[in-house]
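Here's the structure, in structure tokens; my notes come after.
All protein chains of the complex are present and in place, except for one that has been dropped.
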Amino acid sequence: MRDRLPGSQLIPLVTGAGLFALVTRAILSLPGESAGLSVRVTETAAENGISNVVTAVLLDFRGYDTLLEIAVLMLVTVAVFSLRETTMSPTPLSERPGPVLGALTRTVIPVMLLVAGHFVWIGSSRPGGAFQAGAVIGAAGILLALSGYSRPKWVGPRAISWVLSIGLLVFVGVAVYPVLLGEELLQYPAESRKALILVIEALLTLSIGASLVSLFIASASPRVQGDRE
Amino acid sequence: MTLVDHLPAALIMTPLAGAALTFVTRRRWDPALVMVTAVVITGLALALSVRVLAEGAFRYRLGGWGAPLGIDLVADGISALFVLLAAVVGLAATAYATSYFGTGDEDAYGRGLVWALWLFLWTALNALFLTGDVFNVYVCLELVGISAVALVTLGGGADALRAGARYLFASMLGAMTYLLGVALLYSATGHLDMATLGSAPTQGIAASTGLVLMVSALVLKTALVPVHFWLPTAHAAAPSPVSAVLSALVVKGSYYVILRLVLDVTYPGQLPGLDVTLGALGAASIVWGSVQALLQTRVKLLVAYSTVAQIGYLFVAIPLMRADGGIVGVAVTAAAAHAVSHGLAKAGFFLSAGSLQHRFGHDRISEMAGAARTTPVLAMACAVAGVTMMGLPPSGGFVAKWLLILTSINVGQWWWAAVMIAGGLLSAAYTFRLVAVFVAEGAGDPGDAHHPARTEWLPLLLASAAALLAFAIPQIDTLVRIGMNLGRAEVLP
Amino acid sequence: MMLAFDVLLAALLVWIAFGSLSELKLFKSVVMFVVFGLFMALAWVRLGAPDVALAEAAIGAGVTGALMLDAVGHMRERQQPYPASATEQGTPDA
Partner (left out) sequence: MSSHLVYALVGGLLFSIGTYGLIVRPHMIHKIISTNFMGSGVFLVLIGLGNRTPSGVPDPVPQAMVLTGIVVTVALTALSLAIAKRYFSLTGRGDISEHREERVG
């Protein structure tokens, strides 16, 4: 470390310690029990037939947060695209997979896809759901990229852009659909609520998975040739 | 429900859909698509203001659940005013940007991704101005922060990247601290909806700590002295239409949330000292920002420091709003008027600074002598924007500062008035310094720079609107008071 | 008994975080960060949040870790070849 003024070390230390003291004091001042919104949420979710209450909060009660969150994901992908040094080339990220990694990938990827599908399917009743499934798909895609599988030629930046935008556009469409029926934004009609939520779950899974993979591919530097012009 | 009831939702969904579309459409369609979107948003924003003026404030219950279970959008006077400000500045910046970014270089400005980023930013600002939920504010703040940082780094040079990175880290520190505050507030109260939080305020250390953390985080994001370090470099390094939007709108976004928290969520006396602290930081910003602006040698840095100073006035208004134990309506009107007039004038200031930079090929003040002769429209725009910064009549800045000074004398806190008067003199100094160079004898611009001359009148238009805003103060006053729980009815002096 | 386990896990989290930030070598810091993510997933299970645990394991430890390792690798590869002149600033708005 370089020599610094004593004050430049002291201020962050005091900030950190002060924050900790402040938060500790606040946490210890809280009553031992508090229901928050849990009772109301659990009852309403049960009436609507979704037994995984977390999924109900994410996709139904606070579905608007989730819509904006998908927007965050797509926005970051756009931002990372705009920061790339070169246009995307179908160059594999690493030279070629070693025998172990290759074999591992061939076994693990199908299992990961199965797990993701499983998460989406059971998401309304047990732990799991679009977020986890999307994350698993994202991890599977990154594993593929790392172990040297190049993108097929037809999966150019355009195709990736389309997948990402369609995810967001369909979500916007599903959100606006109730408005056409005279309801509020994101207010799914009772008879099609479960179906629409499943549609959103599937869509979210693809969107989250595609965003995570493209964040990695778009920002990862090809290892074989230098990528500077 | 009729169609007008959906205006708050439409104001968020329109730019969002536009952003998703520009990401996939062909590049040569983008400017047209964005322009159409901007016009539609402006129409919607006008309609929202008309609707709020005619029928009063209303809430939009997303998903039909309604608070506290769901998330509500809130359309009242202040939110309608800020949405309208964003629309006007946004429309002008879009029109300016269509020629600014229309260079032939395919790789410039993020390969045309600027349009998607800009519409995401607009989505985020509208969402921020309309939301009534403290956790949703967090998501909106992140959307604002990410799109703003990405727009700053579009220049692509090392300086832009460093400025963008500093901005991003400040923004992340702010967002995390805000979320920690929300965590404590929710744990103490069990609610996330601002109106619910405000109607049944919870006593106690945890709720107060949460609110203090949230406000501190927003202060960092609004770049008040002493946590303003990230703003000048970021605003100066960004492409000029982006600088205009950042200075005019983005810093107002976090200020708007502070306003909401102070007016809607906290009850008087809940956080003793907070109002005065915010006012004192605001006063420090006025002095420090103005002095720094006076010392700068580059136009864009001068304009950026002037933003730090002008934001200070918005915070000096906060202790005055709470001066009588309730809410002093005049001070709220003054703050809103100042936010609007500064937004318009600063956008004009930055756009003309950007055009000058294009014309001259640099933005060093000392080498701009003769600009008034060769680029009269741009020099004029800077001067007219300066009228608002100084607070001369009939600008909106004049009325805002006048009302704030009167209020501070009325409630016996004359020291705020002293700082504001000093700030006015300092801003006069930095404006005159700039104008003096422009009108001095000199060669003017080299005259060979590629330049979008057809949008040069836009900055002058924005600056003039700010300079004439005094005539619209009665309307602003009426609008701002709609839906506000005013402690004491007051009449404009 | 379970309280002892929780205290131990919590202490471990703090220790890894502290170690990761006081480590000067980037690669080691990132590896400690990934380990931290795995222990966080354990903490989420203990807190009755299996949904969060799954997300943390896949995103927190997996995707974030891969992104960070890639960035560190990128910086390692390119340490030398850029001359100091590249660091001087250009005009911000050219």
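Order of writing sets the chain letters: A, B and C. Residues in each chain are counted from 1.
Here is the rule we use: a residue touches a chain if its C-beta (ideal position, glycine included) is under 8 Å from a C-beta of that chain, and two chains touch if they have at least 3 such contacts.
Being a predicted model, the structure only gives us computed values, none of them experimental.
Among the displayed chains, contact with the absent chain in the complete complex occurs for A, B, C. The chain that is not drawn here is touched, among residues A:Leu83, A:Ile122, A:Ile166 or A:Val199, by A:Leu83. The chain that is not drawn here is touched, among residues B:Ile78, B:Leu184, B:Leu197 or B:Met420, by B:Leu184.
By the touch rule set out above, chain A reaches the unshown chain at residues 2, 9, 11-13, 15-17, 19-20, 23-24, 27, 30-39, 41-42, 53-54, 56-58, 62, 65-66, 69, 72-73, 75-76, 79-80, 83-85, 131, 208, 211-212, 215-216, 218-219, 221, 228. Interface residues of chain C facing the missing partner chain: 2-3, 6-7, 10-11, 13-14, 17-18, 20-21, 26, 29-30, 33, 36, 40, 43-44, 46-49, 51-52, 55-56, 59-60, 63-64, 67-68, 70-72, 74-76, 78-80, 82, 84, 86-87.
Although one chain is not drawn, its touching partners on chain B can still be listed: residues 135, 138-139, 142, 146, 149-150, 153, 157-158, 161-162, 164-166, 168-169, 172-173, 176-177, 179-180, 182-184, 186-187, 192.
Methods note: only the chains that are shown with their structure count from here on.
The distance from the centre of chain A to the centre of chain C, each centre being the mean of the chain's C-alpha atoms, comes to 18 Å. With centres defined as mean CA coordinates, chain B is found 30 Å away from chain A.
Mean C-alpha position of chain B lies 34 Å from that of chain C.
Across the complex, chain B is touched by residues 22-23, 25-27, 29-30, 34-37, 40-41, 44, 60-65, 68-69, 71-72, 74-76, 78-79, 81-83, 87, 158, 161-162, 164-165, 168-169, 172, 175-176, 178-179, 182-188 of chain A.
Of all the residues in chain A, the ones that touch chain C in their complex are 52, 54-55, 119, 127-129, 131-132, 135-136, 138-139, 142, 146, 212, 215-216, 219-221, 223.
On the side of chain B, the complex with chain A involves touching residues 1, 6, 9, 13, 16-17, 19-21, 23-24, 60-65, 68-71, 109-111, 113-114, 116-117, 120, 123, 127, 135-136, 139-140, 142-143, 146-147, 149-150, 153-154, 180, 184, 186-188, 190-191, 204-206, 209-210, 212-213.
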